[in-house]
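One chain of protein is taken out of this complex; the other chains stay put.
== subunit A ==
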Amino acid sequence: MTSPEIIRPKAKQRPGDRVFSASALISGSLILAILAAVAGFLMLQGIPGMFADPESVSIYTEGENFVEFVVPLIFGTLWAAALALVMALPLAIGIALFISHYAPRRLAQGLGYIIDLLAAVPSVVFGLWGANVLAGAIQPSFVWLEENLGWIPLFAGPVSGTGRTMLTAAIVLAVMILPIITAISREVFLQTPPLYEEAALALGATRWEMIRTVVLPFGRPGVIAGAMLGLGRALGETMAVAMVLSGSGVIVFDLIGSVNPLTIAANVALRFPEAYGINVNVLIATGLILFAITLVVNSIARYIVNRRKDFSGAN
């Protein structure tokens, strides 16, 4: 007797499956390729800028080197984005909860559209509004802040006469990132399984307690993801900051004074038109650093989301 041949039935290949798997593979690799191309460009063009002889770089002030040039910009970028996130996140969660769990259905729908509309406003418009409307309108309250809360270093002053300060820029950024955080939070809050909401209510939870015990923990990874998208936008936002802020390369925590730090992206936008030669490479190098910062911020967010994976409700 011959040994029975092991027959491995080949899975039937259907054209639809093949097309789909190929297009998914192409899309996936395309993202990686684009990212690699961007990173490659930044490194190729930026690294010479990093190690250029400070004497030959005209955008450095006297005796400055690359590190001294870029550190205040990194500070300004992180500071503006963090302030914007601190202001926008609680508001966004509040609006999202109102839409998903409190507002009557018709009002909720209308509100949702308006929030989405806010996301469609170009950043130049936000910049114009911030520089020409908000700055002037908010300046008197800066005076008040200095008089009453001046003992907090953040509001030490002296107050800027134009109102075009770090706080104004951060408010504009907060308004800009509000829609994306709200939209994503609203979606995840709406996806809370009714099963668990009913479990909480049946235990005698009030509506707010139900939200606290079920909706918020369930939506947490989504809210963090939304916040990171918002933060990414705030870190990279160029026009609005460049238009509102007349900053310089300083590290200042005062939010309402006339001396303000600038962000990496705004600095590139402001200096690029007049940059030449090695200066361009220096600016691209700052872009490379922004790229790295965004990467680190996103990794931290991933880490936070994954840390309590067992309890995420996804299993």
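Just so it is clear, a residue touches a chain if its C-beta (ideal position, glycine included) is under 8 Å from a C-beta of that chain, and two chains touch if they have at least 3 such contacts; residues count from 1.
Keep this in mind: contacts and distances are computed from a predicted model.
Peer 1: Leaving aside the chains you can see, what is the UniProt protein name of the one that's missing? Options: "Phosphate ABC transporter ATP-binding protein", "Electron transfer flavoprotein subunit beta", "Cytochrome bc1 complex cytochrome c subunit" or "ATP synthase subunit b".
Peer 2: From the choices "Phosphate ABC transporter ATP-binding protein", "Electron transfer flavoprotein subunit beta", "Cytochrome bc1 complex cytochrome c subunit" or "ATP synthase subunit b", the unshown chain carries the UniProt name "Phosphate ABC transporter ATP-binding protein".
Peer 1: Could you tell me which of A:15, A:63, A:204 or A:273 touches the chain that is not displayed?
Peer 2: The one listed residue touching the chain not shown is A:204.
Peer 1: Touching the missing chain, which residues of subunit A?
Peer 2: Given the touch definition above, subunit A has residues 105, 195-196, 198-206, 209, 213-214, 217-218, 220, 310-313, 315 touching the missing chain.
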